[in-house]
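The complex appears here minus one protein chain, its other protein chains still in place.
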Amino acid sequence: MTFKVDFKVRDYECDLQGIVNNSVYFNYLEHARHEFLAFKNIDFAALAEQKINLVVIRSEMNYRDSLKPGDEFYVEVETEKVSKLKFAFHQKVIRKHDKKLMLDAIVTGTSVNDRGRPFLHQEIEQLFS
Amino acid sequence: MTFKVDFKVRDYECDLQGIVNNSVYFNYLEHARHEFLAFKNIDFAALAEQKINLVVIRSEMNYRDSLKPGDEFYVEVETEKVSKLKFAFHQKVIRKHDKKLMLDAIVTGTSVNDRGRPFLHQEIEQLFS
Amino acid sequence: MTFKVDFKVRDYECDLQGIVNNSVYFNYLEHARHEFLAFKNIDFAALAEQKINLVVIRSEMNYRDSLKPGDEFYVEVETEKVSKLKFAFHQKVIRKHDKKLMLDAIVTGTSVNDRGRPFLHQEIEQLFS
Partner (left out) sequence: MTFKVDFKVRDYECDLQGIVNNSVYFNYLEHARHEFLAFKNIDFAALAEQKINLVVIRSEMNYRDSLKPGDEFYVEVETEKVSKLKFAFHQKVIRKHDKKLMLDAIVTGTSVNDRGRPFLHQEIEQLFS
């Protein structure tokens, strides 16, 4: 079953075009990923405290349509192991009332230690295997 | 000559990892594009008032290294005409003191009218030809 | 009965101190006010489209304690008519698990027309009487 997180557009997320600003989708996707990690018992903030940082190395986002004030939607999260040290999140933003795909994205990440070296934490490794 | 805009990291742009949050690069890139448009006498906000909306349809971003509190940097903007109705911005985020490439991106956009139909405003067409 | 809106802290709302950034409480309060207005059948975005703008003229916020990653909380909204043209929102941010008051605020607003003149829309007048 695909993991998903429910959202509702907040007016302050909209810009002078009256639609959700492009950068905000990034926030939505990040929050959904962190909720997914929490669901898998991985605490992003606690890892950061330990100087183990999950970092994004690449993102590809296709903007299909624009979310508007008041829209309800959900973000789907699926994972893929890309290589020994890289993992990808396939994410979709779907408007609730008509199931319209608003955005789809591939976000590729890795894990680094406090010296910025790649370091795949065991818990994270298990997540993607 | 490549168009560029100077920036300095603001502390509120940093997240609990102590580095600039990924979504904020999107803000930086957008601001640099709008400054580029302004330089070419295209006023993004005024167009939005007329219901002519420049919209992003795809972004690809490669995160090379992380900006930290206090870092000074600049964002470069170069343009490419992709097709009759699509244009691309090639953008780089470069740290000032050592000219290190922190992020590079391709942001593809189009222009739509108030009914959401593709519509390439003449001024914008000239910009990319 | 006091109107309230449920929230959960999102990691991107936290800054380099590892706590929710002060400015973000402003976002929370605004969203709760707009949800309150929506509940009363007043559509903030639709009013803005008609160039009737509800604007904040003063805010007073007391920060009692800091929200942290993952915290669940709710924002309470109560209204007060201050004068013919001014209305106030009394708002509280309360952490869910222990009902601790994290922030209390008074946000005073008015309504202006497209020339920036005070203009209290009838629907809003009714809301506060």
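The first chain written gets the first letter, and so on, giving A, B and C; residue counts start at 1 in each chain.
To be clear about the criterion, a residue touches a chain if its C-beta (ideal position, glycine included) is under 8 Å from a C-beta of that chain, and two chains touch if they have at least 3 such contacts.
A quick note: this is a predicted structure, and the numbers were derived from the prediction, not measured.
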Residue among A:Y12, A:Y74 or A:F119 touching the omitted chain: A:Y12
Missing-partner contacts on chain B, residue numbers: 10-12, 14, 18, 27, 30-31, 34, 38, 43-45, 48-49, 68-70
For chain A, residues in touch with the removed chain: 11-12, 14-16, 18, 21, 23, 69
For chain C, the residues touching the chain missing from this view: 16-18, 21-24, 26-27, 30, 45, 48, 53, 55-63, 66
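In the analysis below, only the chains that are shown with their structure count from here on.
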Farthest chain (mean CA position) relative to chain C: B
Rounded Å distance between chain A and chain B, as computed from the means of their C-alpha atoms: 21
Euclidean distance of C-alpha centroids - chain A vs chain C, Å: 27
Whole-Å separation of chain centres (CA-atom averages), chain B against chain C: 31
Touching two or more other chains - residues of chain B: 16, 18, 21, 23
